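Comments concern the structure below.
Here the complex is missing a single protein chain, while all its other protein chains stay put.
Right, chain A next:
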Amino acid sequence: MTQDSLVADNLPYLDISDPGFSIRSSEVMNAREASWCARTNYGLAVLRYDDVQKLLRHPKLRQGSYRWPALNDVTGEFARWWESMLLSQEGDNHARLRRMANPAFSPKLITTLAPKFTELATMLIDEFAPKGECDFIAEFTEPYATGVICELLGLPFERWRELADIAAEMGLALGVTFKKDLPTIEAATKRLFDYVEELVEARRAAPKDDFIGMLIKANEDKSQLSDQELLDMIVLAIFGGIDTTRNQLGLAMATFIEHPEQWALLAERPELGRAAVEEVMRVRPTVTWVTREAVEDFTYNDTPIEKGTTLHLFSQSATSDPRVFDDASFDITAERKPHFGFGGGAHHCLGHFIARGDMTEALKLLSQRLKNPRFNGEVEWLPDSGNTGAIRMPIAFDPA
């Protein structure tokens, strides 16, 4: 037996493809105590804060999900888009695309959207609040997350359902039945590209200084952002912006329902809105792990890591690591080290200013209007790993 396999044999093992596997289980916590990483069915799981922090930006690692269509033996328009979009690119090409996209996602542009977020949230809450109950996902987080994207794209709110359905169908590509769902995914991808093309043409005819307008401006120099790359980028903003925000806001509500005193505190002190978003993303991130892949052989913490190895950086496990968080209990007034809910390094989430802004406005308003929220029936959850969240969340509350 070689020394390498001896090291590997001493590591804990986690079966992450078991549908019952939870990133919040005691199994993961025990593994985190035993070692900085665990073996899994797909590469290594990194469990502690300092290691996740370092490996997120390690020069020997690249973003890991670019091969997803190929691994599933899938080709077609979805696969073409997935493999060429920003997140799957590295090095100079990635830097060029990111530079072109940055102005459209700048904090300045987002500040102008904040009043729109409030307006949208108020409209949705007004709809269901008098009943004293709702399905928080169907009646709030989904229309809100999609409505924000409509606002960003300059579409009327009425188009939200259409956009949400397309995104959900395309999102099947991230599931285990990718290959089986391919016809639906391909049809949805084609619809979204047609939609986006129409949008770009309309904005070219009537220029504006908004999100699409900024990207069209970047596209004036085609060597920096080609026509195809322009469309790919807008599709990424739609695809990446809807489910993540929908899930994260649902997780926020579930967390606050378990901590009613924190909800009451937020209602009293709306200036804690932003801190509430950060604290929720620390204890219950929708993105429970971030994937990286080794581009060459290297050694980390005395563990040899071979080229091609997949590393799952467990964000949730890292940000409850007792080595860094003495008291890791949910507290929106605590000063915390940063979480990894938006990833980090070169691939740090491009839409984080928007997400932070819209979730802050939503939580502030919700805490003031929905007093004493509680579950009101069974909550349906996605698996507690990968990108998680609730699909259905019946709640009751005292309207205020």
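Please note the rule applied: a contact is a pair of C-beta atoms (placed from the backbone, for glycine too) under 8 Å apart; a residue touches a chain by one contact, two chains touch by 3 or more; residues count from 1.
Just so we're on the same page, contacts and distances are computed from a predicted model.
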Hidden chain of the complex, named as in its UniProt record, picked from "Putative glutamine transport system permease protein GlnP", "Ferredoxin", "Oligopeptide/dipeptide ABC transporter, ATPase subunit" or "Succinate dehydrogenase iron-sulfur subunit": "Ferredoxin"
Absent-chain contact - pick from A:S17, A:N41 or A:S106: A:S106
Candidates A:P338, A:G377 or A:P399 - the one touching the absent chain: A:P338
Contact partner of the left-out chain, one of A:K222, A:H348 or A:R374: A:H348
Residues of chain A in contact with the chain not shown: 53, 57, 59, 94-95, 98-99, 102-103, 106-108, 338, 342, 344-346, 348-349, 352
